[in-house]
Structures are given as C-alpha cells and as structure tokens.
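Partial complex: the chains shown occupy the same locations as in the complete assembly.
Which chain is which? They are A, B, C and D, in the order written, and residues in each are numbered from 1.
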Amino acid sequence: MKLSARNVLKGKIVAITKGATTTHVKIEIVDGMLVTSSITNEACEDLRLEIGQEAAAIIKASDVIIGVE
Amino acid sequence: MKLSARNVLKGKIVAITKGATTTHVKIEIVDGMLVTSSITNEACEDLRLEIGQEAAAIIKASDVIIGVE
Amino acid sequence: MKLSARNVLKGKIVAITKGATTTHVKIEIVDGMLVTSSITNEACEDLRLEIGQEAAAIIKASDVIIGVE
Amino acid sequence: MKLSARNVLKGKIVAITKGATTTHVKIEIVDGMLVTSSITNEACEDLRLEIGQEAAAIIKASDVIIGVE
C-alpha cells in the first residue's frame, strides 16, 4: 500500500515498553537516532512487533512542528 | 525550552514551498533522508525560515504510526 | 505494509479539490458516508489519486474523538 | 455544538477497554466496520460511555492519511 503520509522513516525496532493499554516503540532510523511511537497494545500484538525487527515510522506532514534556535 | 515531544530530529532546511495559507518545509535530517512538515505561512514568516538554515522536526510520539512489511 | 493505525476504512474516491499546497480528498466508505482527508498536493500527485479509484482512509486511534448526545 | 471537524461517523459502542490512564473505545459505524478511539479514562467516565450506547467518532480531515494499493 502506498501512503499519502510524506514521512516514512525506515529502521529497526530497539525497544518495546508495554503498558496497560498503550505501548511505546522505539525505532533506530540511523545510528543513534531514535524515533519513539506510542501505539495501542492491540496494534503491537497485531503486528507482532519484536526487538530487532525492521519497521518504519510513518508521520503525516501536518504532525511535524518546526523548531529553530 | 525543553519539550515533552519525544522526537526532535535535527537537520537543515532544503526546500520551502509557500501556498496561500500553508507552507511545506523539507528538512534533511541525514544525507538523503528528508522530513516534510506542513505549517502555517504565519509560522514560516515568524521563524524567518530559509533554505540552508538549521532546524528541527519535532514530532509527538502519539503521531507516529508503525509500519512493517 | 501492515500498519499500527487501528482504522483503515476502504472505499472509493468521490472528490478531489486541489489548493495551492493542500488537497482535500473525499472517500465514500459506504453508501452516502464520506470521509474527508486533507493531504499535501505532493502526496496527491505522488499517489496519482483520481476520482473513482479505490482508496483507504487511515486514522490513528489517538486522533479519534468520541461524541455523545 | 457544530464542529469544523469534517468527519462525524455515527454508530454504537461495541467495546470499552480501560487501562491505567487511557481507554480504548470501539464504535461500529456500519455492520462489521469498527472505528477504534483512544481517549483518557477521565473522558470515558465524564461521558459515562457504555457498551450499546450511540456515539460518534469525530476526526479532523488533517488526521486522515490516504492509502492506495
């Protein structure tokens, strides 16, 4: 499936932290650069996410804030 | 200012496309890896964004979808 | 690609309205029930969206507000 | 109250899963088509959500990603 979302950052899952209903997943997209995602436990189980697995962080352009010093 | 947003990806602005009310900004966070952001023209002018400028793409963890093959 | 996003509503594109940088797309997911999406013109061109095409409206659970009378 | 949000999908609540601070609610908008929402426990209690209750899934157009095969 091709997505309208402009940002599809590919990497490897390096951490999964499960809560009562919400799971946090960290993807390393380049050496030392992590992207953290907060998803439902249901999604985590459905995709059978595991540490070491290849995965993409998908982000809509309208969800990206710009910051400058 | 320190932010609760888990993802602050630093890079350089490589493209700015201005529309009637909305501007699209592309930040290169590593060689060849771009993040696209959609912001208001007002924000673009307020921050005086320019190509070549250092900038960060800031993304809340709850806005990151995970995709796997 | 499998997505963590809990909501993937399949239908047909029934309207595309292009602006200066932002395009609005309407997908009919069941008879008379439309979902409106606001995406970048770039995404619209990249996916070559056309009226009549099958498409899915993808929505993260954290972006769904509940309303009751 | 009338809302600017373009998507107000009406249906019936078919599942409520409460976590420590976050609740997941599933609304059936047409036979077999569910929309999942992730809200605060506080909101769930405030609206006194119950299985079987009529409810709407409200989604801003800017939060809808388009996917095509």
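Quick note on the criterion: a contact is a pair of C-beta atoms (placed from the backbone, for glycine too) under 8 Å apart; a residue touches a chain by one contact, two chains touch by 3 or more.
Computed from a prediction, not measured in an experiment: that's the story for all the values here.
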Study note, to complete from the structure: For the entire assembly in this structure file, with 4 copies shown, the number of copies is 6
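By our rule, only the chains that are shown with their structure count from here on.
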**Study point:** Centre-to-centre distance between chain C and chain A (centres being mean Cα positions), rounded to whole Å
**Key:** 21
Check your understanding: Between chain B and chain D, what is the gap in Å from one C-alpha centre to the other?
Key -> 29
Check your understanding: In whole angstrom, what separates the CA-based centres of chain A and chain D?
Key -> 22
Review point. Which positions in chain D touch two or more other chains at once?
Key: 24, 36, 38, 62-63, 65-69
Practice item. Show which residues of chain D lie in contact with chain C when the two form their complex. Key: 5-9, 24-25, 27, 29-30, 33, 35-39, 43, 47, 49, 53-69
Check your understanding: So in the complex, which bits of chain A are touching chain D?
Key -> 1-5, 19-22, 40, 42, 58, 60, 62
Practice item. Enumerate the contact residues on chain C facing chain A in the complex. Key: 1-6, 37-40, 42-44, 46-47, 56, 58, 61-62
